[in-house]
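One chain of protein is taken out of this complex; the other chains stay put.
Letters A and B mark the chains as written, and numbering starts fresh at 1 in each.
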């Protein structure tokens, strides 16, 4: 895959500013980070933190915003645009076009006779499709991916190896499930029954009779779990991206465009607004409402409702700024205790004198 | 599935108090939460937090305890009983009877010739049963579930898609494994060998020669792992319920009826008593004894033995009440430091005057 500077500029809707040494028709061979890129590669700059790398780059071209265009070394052409990181994503997609397997049900796939598989879908060897399940146009099931009875998968989806969509669950279009991701596992619902069935107390299972619904353009990470609802639906909204090893409990609603980073977890019946960000290893307790655009810092524990846009951190989570001050202060507490003791002595001394 | 109010009352051993508008023989169509239920549905009330929803419900009938029966709106019949949440679980199970596939080994299942499969078990397409493995009466292996060599699975179990029971491990009766759950992975055991095998130091693997044993009525969540013992057995006791993405290390013993919520983890050789509750994302270090009924709050870190029944929280975990006071106080520390500085100045001023 080679493409000229000029063509790349066109496809990115970027303004091309050639370097003295560069030719608009020079073929580019790929994308690379600033520090690795060579003269035939295109890189990008969108974070002031990497300014030194920009100044030293050997890249043949750099995607850059208007304000930073002047920083690009004279050896590199500039592809000037409004959203450099987005343009980089597009450029990388041009150089790494997704390879989708040819349509068809392969030998070694196990497809129930009552399943409806679109003729343009690809069901690879070892993939499994259950009774009455529906697979949309262009969707790919990789080896050992399972879509169980009565589940529906939309168009243009990719279910990687070992991904499982349990009974009756619904995936929209262009959904991506990374390997061993689970959609529609039973929620964790039990009623403690003191009487039991004659053999002492037990945890009586509450049927998890609902489903999980994954809207369009969602991606779920490897080994991530989305539980089905007790009744009704667990919903992952349009364009949500979920990292690996994330737990999403029964009846959770995740608003569109939210981001859930690795190993975070959301307890049952909690609702996340649109564009919420949970950083890594965050936990959110159940039955909460988290406002649109709330941002929760890594390893935080959220046990109260969060207002829209609130950046919070810590466990229990507090305003991010307050958390920064607090966590800088806490290691001083042992010394603080000593200081207080010393001061108390001085006050006692003064009191003695005063009497 | 429709059932009359009168019959439901009988099956729940509940006392039926009809509303003016309700008929004992009126058919009910299902269960629903208080806020969603309509006149043909039954709901329940067991948590004072939802009192407003109870007062406003349009449910045709409400399962309720004796003390709260008076709160049910006049439009709803009452099903009065001792354990309303348990009765709701039973009611929901009546309306959502489990669908168990027909017995038999399906085409596409891979069953070793030496495996013993009960004639009433169902081994679905893509499931795998290894050499000498035993599958009990009525047990279901969903697609791509694996029971490996010499493992034994009891009666009435459900192994969802992708669940794996490794070699020689043992499951009791009525065990449920959610998708991609792993039983019997090797424990994390290595001896650091400074000498190695001539190629520098290495971590020498300690054979994980034991097994994992899962007792009757246990449920393990999606992507949860139970490691086999180094020697002997890792044991998950009768009636334990484990949520998704939980780590249970080698030689752990989990006492009966314990609950382990999502993303919690228990390190090697730790023993949990009966009825222990670990909330989400809790970590427990190895070689500890946790007393019966200990309750550990979310995200806590337990590094010391816990007495029976102790509710603890935090990392390191302290008494729950103490943790509440502490976490309310900690954000005040930055201000506390300033106050101490100011006070110190005032004391110094007094001392100056005093001299």
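Criterion: contacts are C-beta pairs under 8 Å (C-beta built on N, C-alpha and C of every residue); 3 or more make two chains touch, one makes a residue touch a chain.
Please read these numbers as outputs of a predicted model, since none were measured by experiment.
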Next item on the list: Looking beyond the chains shown, say which of B:25, B:67, B:98 or B:195 touches the absent one.
Entry: B:195
Checklist line | Contacting the left-out chain in the complete assembly, out of A:178, A:234 or A:271 | finding: A:178
Check: Which one touches the absent chain: A:26, A:89, A:103 or A:131?
Finding: A:89
Margin query: Just to verify: which one of B:2, B:24, B:52 or B:231 makes contact with the chain not shown?
Written below: B:231
Notebook entry, point to check: Taking the full complex into account, what residues of subunit B touch the chain not shown?
Noted result: 110, 112, 126, 128, 130, 144, 146, 148, 162, 164, 166, 180, 182, 185-186, 188, 190-195, 201-207, 209, 223-225, 227, 230-232, 245, 247, 249, 263, 265, 267, 281, 283, 285, 299, 301, 303, 315-316, 318, 322, 325-326, 328-330, 332-333, 336, 339-340, 343, 346-347, 350, 353-354
Notebook entry, point to check: Considering the entire assembly, which residues of subunit A contact the chain that has been omitted?
Noted result: 31-33, 36, 82-83, 85-86, 88-90, 92-93, 95-96, 98, 108, 125-126, 142-144, 160-162, 176, 178-180, 217, 219, 221-223, 239, 241, 243-245, 257, 259, 261-263, 280-281, 298-299, 327, 330-331, 333-334, 336-337, 340, 343-344, 347, 350-351, 354
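In this text, only the chains that are shown with their structure count from here on.
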Margin query: With centres defined as the mean C-alpha position, give me the subunit A-subunit B separation in Å.
Written below: 25
